[in-house]
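Excluded from the complex is one protein chain; the other protein chains are retained at their positions.
Chain IDs A and B follow the sequence of writing; residue 1 opens each chain.
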Amino acid sequence: MGKLFAVALVIIALVSAYPILMNKYPLPEDISTHGHQIDEQLHDTMIEAGIAFVGAQLVLAFFLFSYSGRKPGSRLKSFPGGAKVLVMFAFVIVGLEVLALGVVGQKAWATVYFTPPKADALEIQAQAEQFAFYFRYPGPDGKFGSIHPDKIDEGNQNYFGLDLANDVEARDDIVSGELVVPVNREIHMFLHGKDVGHSFYVRELRIQQDFVPGLDLSVHFTPTKIGRYEIVCTQLCGLGHYNMKAYLNVMSLTDFEKWLKDQSAQ
Amino acid sequence: MGEGSVQQAHVHAPPEGFIRKYVFSLDHKVIGKQYFALALVAVFTGMILSWLMRIHMVWPNTKFPGLELLSKVGAPGGIMTPEYYLSLLTMHGTLMVFFVLTNAPFAAFGNYFLPIQIGAEDMAFPRFNMMSFWTTFLAWFVLMLAFVIPDGPPIAGWTEYAPLSAVGKDAGPGMAWGASLWGLSIAIFCIASLLGALNFIATTLDLRAKGMTLMRMPICTWAWFITSCIALLAFAVLLPACILLILDRHAGTSFFIPGGLVISDRLQPHSGGSPLLWQHLFWFFGHPEVYIAILPSIGIVSHILINSMRKPLLSSKVIIYSMMSIGFLSYMVWGHHMFLSGMNPMSALAFSFPTLTITIPATVMTLIWLGSLYGANIQINSASLFALGFISMFVAGGVSGFFLAQPAIDIYLHATYFVVGHFHMVMGVASLFGVFAATYFWFPKMTGRFMNEGLGKLHFWITFVGTYCIFMPFHYLGLIGNVRRYQSFVDDYMAPYIPLHKFITISALITGAAQLIFLYNLIYSRFKGKLAPDNPWNATSLEWSIPSPPPWNNFGGKHPVVYHDPYQYGVKGSKGDFVMQDSPEQVIVSGD
Partner (left out) sequence: MISSIASTASVQARSSLGMDRASRSGIWVGIFAITMSFVAFTSALFVRQGTTDWGHLILPSVLYVNTVVLLFSSATFEISRRTLFTGQMIQPGTARRGIGWLMLTLVLGLAFCLGQYLAWQNLRAQGIYLATNPNSSFFYVLTSIHVLHLLAGIVALVRLIGCLIASHATFRRSLFDNTAIYWHFLGVLWVYLLLLCRLKL
């Protein structure tokens, strides 16, 4: 049965690797400026992980096949080099490669988190709540009005708790259920959590960031392709978590400006 | 000499009466079996919960007959509500991580075999040992109460992130008393685990038999010892976290809840707390916890493999040092669960490097196992099949960790099925394979009977193929961005992948059903299994030098003496191909 197990291991290893090798589950198209770094990193890691996975399964299968069901009294052998060779291999080859990946991977992380947004990035505030996303644009005055939690009124669509009566800066703020942005423009998005933890995830944008109530967080990105993409919540937030989504609507600059004007008029 | 020392030679008197023998037993062997029984109940409960979840996920309108009896509110007419899905998800995770993976490989088998393998009569503190089991049982009972209260179990996942878990009933169904019962249960579990860890450590350090130096202990004993050291620190941090959570929920404090939150249209009366504080405290426990789940299985599998191969590993010491370094590193990596949590992005890199470094000892161990198989004489039986299968699963689950350790990649893969696939492969499969291997291997010692080999092999094949069918596809789903903790997929994006989800569900049902073969085998063999001799596997460690099943004081009042390391297999010139650890027969002392 050892030999049968060995054969099964080979089959399982190859069957598992097949969808990856044939790219049956491709990443969704990358519509960001930084995403290619993440994709390359993922691709490189996949190659190394794939070799490790398939290699280990094949070695296991080979040894299992060769050394099970042996005749009684067969001679025992010891792996040439013994433990020392293997430990050295693990430290030097695997260790270096793993750390190399880590060092190289810093670049992609730095692009997202250590480079500040450009000064002329379009500022948008996103609010996550049970169970919807809302987005706020500062309007012509370029300033966001203050948030007053006690003034939040879902019934009257005052999701952000703006004090329209007394707060001048709040009056021209545009609130939208969709994240509408112009293509090829850097977006600087502020994340505000209204109630519990949520998270902002757009697969195509290669962006994911938690909303943490009490913390002022932000991300910045530049969408490069016009289209409509899902924004999904990825931090368990309650019973409506599975249904909590919005859309990222990337438009041409002209369409975006028209949209802004229409929203202001309302 | 004198009268007093005669009593002190025995840790406790022979048990008499049903209650002392089988209920409030001081005997580490009975306590080990009690932990195992509790883990069995928990794993089947957790498995049924996973069935319910998987069926609902792909057929959302399924009427589960009788589910409305469990919860009228959660499953009216037997159809699961989205919130009840989350309740079941929370209970599944909590039961599996705490009551199965901490209990079975560590508390159950460790309690049973650690004292015997070091030549002791019992654990150092038998009364504490009894207390730690019954405290664990109490924790389980409190957790299960969450099912019967009207509002149901909590919906915040086994990780219970604040503020969702901390604000109370405004957060949603199950978050009133359900979450409090969770917090209380886990706090009680922490105390039980601390008591257990204390026992293991003191016993290993001080009750070893003559000649049993630390380096002569079997690898599984080392694994239990290192695991107890990890557990001591980890549970000592989770307990304060649970206390603070309970205070936020019931005493109006704000450890984890910031101000200005509006939940269910109510401004919450809290301010200044930090949700990240909960995450830090929880994951400082949570990451070592997953090594608590895997290390005992690593030790058990090494131990069984050596016996099955009829030759020692290339180096036991390297395995032991690898386990130690994994234990040490496990305390430096908790932030890799929090790369996107809003903590300082510099910390992400600081956590990423030790996480990547854990690849090294994990690779070392895998290479030692594989390299040791070279030139071996591998005996195939149910126990060795699961031990060998463990290597396959450990690699499969481990390589996906490689992706998640890198923060940039985690931006894309965080909270997707890739993560779910990773931790199920290493914990839900690999660790469990260690438990299965242990059961088949040690059943003859514990009961004096063999488990049925045919059924064991059938169990192995269905489980091995089945778990690959269930969990390998999770990684593909992660790559396309399938978000986790969703009760079903209502959007267009996921529509093409529903058939794959259905395949997974069906695999899960079949694989789960195969576990009933294991359960049947356990129960049947206990009473009707083929009788087994004291050393059916021609094994060398001390547990095989005593009768099957062992007497109440393990060594019959004698004190064993140990002459060499526990893995004298393939020894030239010995009778048969092995020398037992308590045999003074001359052996070849290995180089390390």
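Simple rule for what comes next: contacts are C-beta pairs under 8 Å (C-beta built on N, C-alpha and C of every residue); 3 or more make two chains touch, one makes a residue touch a chain.
A quick note: this is a predicted structure, and the numbers were derived from the prediction, not measured.
The chain we do not see here touches B in the full complex. Checked against the hidden chain, the listed residues B:L70, B:L145, B:I243 or B:V290 yield one contact partner: B:I243. Checked against the full complex, the one of B:L70, B:I201 or B:I517 touching the unshown chain is B:I201. Contact with the omitted chain, checked across B:I149, B:L232, B:M332 or B:L509, is made by B:L232.
Contact between chain B and the unshown chain involves residues 1, 4-9, 11, 120, 124-125, 194, 197-199, 201-203, 205-207, 210, 232-233, 235-237, 239-241, 243-244, 247, 251-255, 258-259, 271-274, 276-277, 280-281, 284, 559.
Here is the rule we use: only the chains that are shown with their structure count from here on.
Chain centres here are Cα averages; for chain A and chain B they lie 29 Å apart.
For chain B in complex with chain A, the touching residues are 81-83, 86, 155-157, 161-164, 167, 171-173, 257-265, 267, 273-276, 309-311, 313-315, 318, 340-342, 345, 348-349, 352-353, 356-357, 359-361, 363-364, 366-368, 370-380, 385, 388-389, 391-392, 395-396, 399-400, 402-403, 405-409, 411-412, 414-416, 457, 464-465, 468, 472, 476-477, 479-481, 483-491, 493, 570, 592.
Within the complex formed with chain B, the chain A residues making contact are 1-2, 5, 8-9, 12, 16, 19-20, 24-28, 37-38, 41-42, 45-46, 48-50, 52-53, 56-57, 59-60, 63-64, 67-70, 74-79, 82-83, 86-87, 89-91, 94-95, 98-99, 101-102, 105-109, 112-114, 129-130, 147, 149-150, 152, 154, 161, 194-197, 199, 201, 203, 206-210, 212-215, 217, 230, 232-243, 245.
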